[in-house]
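Removed: one protein chain of the complex. Kept in place: all other protein chains.
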Amino acid sequence: MQVAFLGLGTMGAPMAANLAKAGVALRVWNRSEGPAARLAEVGAEPAASPAEAAHGADVLIAMLADDAATKAVLLDGGALEALAPGALLVNMATVAVAFGASLADQAERCGVAYVAAPVLGRVNVAEAGELNILAGGRADAIDRAQPLFDVMGRKTWRFGERPEQANAVKLAVNFMLASAIETMGEAASLAEGHGVSGADFLAMATSTVFAAPAYQGYGAAIASGTFEPAGFKLSLGLKDVRLALEAAEAARTPMLFAAVLRDNLIDGVAHGEGDLDWAALAKVAARRAGRL
Amino acid sequence: MQVAFLGLGTMGAPMAANLAKAGVALRVWNRSEGPAARLAEVGAEPAASPAEAAHGADVLIAMLADDAATKAVLLDGGALEALAPGALLVNMATVAVAFGASLADQAERCGVAYVAAPVLGRVNVAEAGELNILAGGRADAIDRAQPLFDVMGRKTWRFGERPEQANAVKLAVNFMLASAIETMGEAASLAEGHGVSGADFLAMATSTVFAAPAYQGYGAAIASGTFEPAGFKLSLGLKDVRLALEAAEAARTPMLFAAVLRDNLIDGVAHGEGDLDWAALAKVAARRAGRL
Amino acid sequence: MQVAFLGLGTMGAPMAANLAKAGVALRVWNRSEGPAARLAEVGAEPAASPAEAAHGADVLIAMLADDAATKAVLLDGGALEALAPGALLVNMATVAVAFGASLADQAERCGVAYVAAPVLGRVNVAEAGELNILAGGRADAIDRAQPLFDVMGRKTWRFGERPEQANAVKLAVNFMLASAIETMGEAASLAEGHGVSGADFLAMATSTVFAAPAYQGYGAAIASGTFEPAGFKLSLGLKDVRLALEAAEAARTPMLFAAVLRDNLIDGVAHGEGDLDWAALAKVAARRAGRL
Partner (left out) sequence: MQVAFLGLGTMGAPMAANLAKAGVALRVWNRSEGPAARLAEVGAEPAASPAEAAHGADVLIAMLADDAATKAVLLDGGALEALAPGALLVNMATVAVAFGASLADQAERCGVAYVAAPVLGRVNVAEAGELNILAGGRADAIDRAQPLFDVMGRKTWRFGERPEQANAVKLAVNFMLASAIETMGEAASLAEGHGVSGADFLAMATSTVFAAPAYQGYGAAIASGTFEPAGFKLSLGLKDVRLALEAAEAARTPMLFAAVLRDNLIDGVAHGEGDLDWAALAKVAARRAGRL
């Protein structure tokens, strides 16, 4: 099975490396050249263009920055058309539900099977091949991708026959993360308003009823006020919450927490915090209370 | 050490039972008689009134339903005045910060030491003596209560010299719980809006990044639509969120998530859901999306 | 008809003066002495205490600062008890609905008829005797007060047999005013975000579809950034919005705009703007956009 992998960024590079190390025949491409060269060291074959990478591939995996980059590379860049009919396209990036649906349409028009498979987990999880993979698409298509998913992730969760359903799930999870950050920011702000150390408060909450990875990681960042370097930029968080709201509107679903999050994330961007980690959402809460 | 325990409700009964079983000399009182009689079976001595229970006690523990009950029993009922100067009052109920502060004033006037010590954990945790105890008050006062806390809980967290600081912390935690419920409700509603099973979605989220007790318990209730019997009534959740908002206003702290929660909890009460478990907040999200 | 008037503040003084000038036999009292002395110049008789003013009066009008002052003067201060059975109490202050209801109970216990009659209009309107009077109470009781209302106001609106219904109406109007301010603040902030003068924008909006007194007055304040002296303090606005939310919760009515207003007013107070006119709510919008 010949696999093409497009997009060797923070997440894509370790994911592709794990495939190469597992012996998968891999052609890779990235907008800038360095990452592809590094992948060559573990056995991948650099390609000069998306289309060249895709040509003759059985499976094309895309892990590009956002909707625009995905569109530019897969559609405008000719990668999708370079696939043979019957090939499989797997998009693992976090994209809009509407864009995911249009990608599904385009793939069908080209006779290409299509699976959306965004992932949960940060770089270290990707390196360890322990990602949670959120898959949407026809069962037979996901089955074809499963051996590759098993290399990159610890578990694949299947959410529906339409690929974009996985995009909705991923956006819902990212909304939940933003919501957890905001919740900790407000709660810590309340505690501090009464003279309690926010750090002490968060240490207690995240080691008892909120002893979950999401709360512990972001809780520690908030407690220590460490928002750089950004694991996930606040401006990207704003983008994902906006995509969640768009997906919600398309499904006629009110989501007031998401609406508040969008508003507070814009407050953060307006105060020059767009490049900080989105845990800095807690700064908005503190600022509004006059404590920054 | 003679200990009086007032309030043998769902939580108070197992907490007092653990003290009695540990050999603490215990006088107990409850508004209705049954619970005190049951406590007698494990060695506690029923008292005819709050004041009788308090008379001559070194430590008075109160675990009453709410601010009104606490005021009725401790202040109007004469329990506080029945304590000898130098005795210790420990209030373990969830009460308003402002009420907690006024209780501290009254205790000081009576020459009684005072500790606020609300708890985290439901009945089964109380039975196992594994509560997390959130303590506020002077260090020497908490030290005196510590042996009793060690019987009832697995860990005591100290948050400040003013007792009411512990009340603020407890309200902040309850806010976080409500927020987690709302977050799951909205996220599941988004997923269902795109044809994904909300139960499948929550199963994934609460076994990965949100693998915390709070998310798993409430997530399961939401996924299965099981809101009865109520572990914690939605109407009581509304009360606690209101108390959190009052505490926030006193500390000049905006808390928009809490404001939204209050609004949605009122929506629930308006639709006859006040006696359901507050996980039913997820029903409000579904109803607003026209899916109930 | 002998009338007692308690509370000669910014609003009470001109209202009482109009009654005195119209030939009403008037005994007046105020916490500080100056205002009563000035009323004497137009024919009113200063009283040494609330009870002295009330003694023998057919009608007692109260226009005190807030719930606490009203309680202190009417109940604790003995004014209500000093009224003869069959007398009429008219409370024209803006108070909580729950407090209004308890006042009605107390009046009934004393055999005193009771009308709640908060007013719309600022000082200049009060001086001109052009207030809008929002009346609640039994029709026969309001009928008795009507001649006095006709002196102080241009129109009396009747809203129900229970006096506190008028309190609910008054709080609903104040909520609408706060809402109009917030709306202009956000809209002007949007305009300015695109390089349009907020003042130009508000001048247009408030002379076309929003050509109402409320919009024009507050719009001009926002456009010119003039928030001092305060016509109505932001901290009092926060109090009234809180009372509206409490009244809403008692009636199981979600009010999300009110919840947002409360939050933003707290933001203002946290930034030291509590003594500014509540039009300064627009500053919160500008600050959140990073433009202050």
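Letters A, B and C mark the chains as written, and numbering starts fresh at 1 in each.
We take it that a contact is a pair of C-beta atoms (placed from the backbone, for glycine too) under 8 Å apart; a residue touches a chain by one contact, two chains touch by 3 or more.
What you are looking at is a predicted structure, and each value in this text was computed from that prediction instead of being measured.
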Full-complex contact with the absent chain, from C:Leu75, C:Val151, C:Met176 or C:Ala220: C:Met176
Selected from C:Val97, C:Ile222 or C:Val269 as touching the chain missing from the view: C:Val97
Residue touching the undisplayed chain, where the options are C:Leu26, C:Val269 or C:Ala285: C:Ala285
Residue numbers in chain A that touch the chain omitted from display: 238, 242, 245, 248-249, 252-256, 259-260, 262-264, 266-267, 269-270
Residues of chain B in contact with the chain not shown: 256, 267, 270-272, 288-290
Contact footprint on chain C, counting only the chain that is left out: 97, 120, 132, 134, 157, 159-160, 162, 164-165, 168-169, 171-173, 175-177, 179-180, 182-184, 186-191, 193-197, 200-201, 204-205, 208-215, 244, 247-248, 250-258, 260, 264, 285, 288-290
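The working rule: only the chains that are shown with their structure count from here on.
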Separation of chain A from chain B, taking each centre as the mean of its C-alpha atoms, in whole Å: 38
Averaged-CA centre spacing for the pair chain C and chain A, given as whole angstrom: 53
Cα-centroid distance, chain B relative to chain C, in whole angstrom: 38
Multi-chain contact residues (two or more partners), chain A: 256, 288-290
